[in-house]
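This is the structure, below, for whatever I ask next.
Excluded from the complex is one protein chain; the other protein chains are retained at their positions.
Naming follows writing order (A and B), and every chain is counted from residue 1.
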Amino acid sequence: MHWQSFEAFIAMGGYGFYVWTSFGITALCCVFEVCQLRRRQQQLVLKEAT
Amino acid sequence: MPWFFAIATLLVLAGLYLSFFVAPTDFQQGEAYRIIFIHVPAAWMSMFIYLLMAAWAGFGLALNARLSFMMAQALAPTGTMFTFLALITGSLWGKPMWGAWWVWDARLTSELILLFLYIGYMALQSAFEDSRKADRASAVFLMVGAINVPIIYFSVKWWNTLHQGASVSLTKAPAMATIMLWGMLLMALAFWAYSIGVALWRVRCIIAERECEAGWLNNLREKE
Partner (left out) sequence: MKARHKRAAFIIAGLIALAIAAMLVLNAFRSNLVFFYTPTQVVKGEAPQNTSFRIGGLVEQGSLRRTKNSLDIHFAVTDTINRVEVIYSGILPDLFKEDKGVVAQGKLDNNGLFHADQVLAKHDENYMPPEAAEALKQAAEINQKTSKSLVMPEAKP
């Protein structure tokens, strides 16, 4: 562990914006894809019910 | 399928821990290099998923197997997502390190072409009403587009590019500290598990949707 403080961890040596945006967009994309699939499955269940 | 998501979650947690708390600072790029832990695995996945789709498409054409086409179809959105992520994280990495969000070098351009190939495949797949025809046409499209993957991979060797060469390859020792390499490999494995989970889930949906459609068509024919 080499971070002096929580602030230093967030700052990422001045590159915080780039690093956290990258990881954030990746996480958002994955969550979005899983939600999309869940919705697709729910619609199928509804269709089969009718 | 839930198993793959469980494995993916565990691997992501381990990978993130290595990436942020164990892996040291880089000697040239400081902390900004940490983007590598998603950029490189995403780029690997973008190329690998495409090859996998082309292989499924080839199987489908050779054996006339519908499930094979559906596997290719199920992988496409995930591959598109990873291509998009490779481009966007590369851009976020290029700005502070190279000094530009985007340059038209061979590596970046061919990766952008890969994104268009994915989008083109999905457009072609949805352009036909008859799913059999859609499968065949888009399978040929996929296989033709596969030549782009070696172009992406070797672009940094064949041409002068701003993008640096491969840090990790089968032919030479990795040009990376071991602990950094481990972080990257864990993240890559996590993306693998995630992709398998998502693709299996989506292929189930596609199978059910096609069955639904077939049933609906049969009903219509009976009424006539």
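As a convention for this text, contacts are C-beta pairs under 8 Å (C-beta built on N, C-alpha and C of every residue); 3 or more make two chains touch, one makes a residue touch a chain.
No experiment lies behind these values; they were computed from the predicted model shown.
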Report summary line: The chain left out of view makes contact with B
**Report entry** Per the touch definition above, residue among B:Ala8, B:Leu92, B:Met176 or B:Ala199 touching the missing chain
**Finding:** B:Met176
Requested in this report: Have a look at B:Phe5, B:Trp98 or B:Tyr153 and name the one touching the chain we're not showing.
Outcome: B:Trp98
Requested in this report: Using the touch rule from the top, list residues of chain B that touch the missing partner.
Outcome: 24-29, 33, 36, 96-100, 103-106, 109, 133, 136-137, 140-141, 144-145, 147-148, 151, 155, 159-162, 164-167, 175-177, 180
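Here is the rule we use: only the chains that are shown with their structure count from here on.
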Query raised in the report: For chain A and chain B, what's the span in angstrom between their mean Cα positions?
Result: 17
Report summary line: Per the touch rule, the chain B residues reaching chain A in their complex are 20-21, 24-25, 30-32, 34-35, 38-39, 42, 77-78, 81, 84-85, 88-89, 92-93, 95-96, 194, 198, 201-202, 204-205, 208-209, 212
Report summary line: Interface with chain B, chain A side, in the complex: residues 1-3, 9, 12-15, 18-19, 21-23, 25-26, 29-30, 33-34, 37, 40-41, 44, 47-48
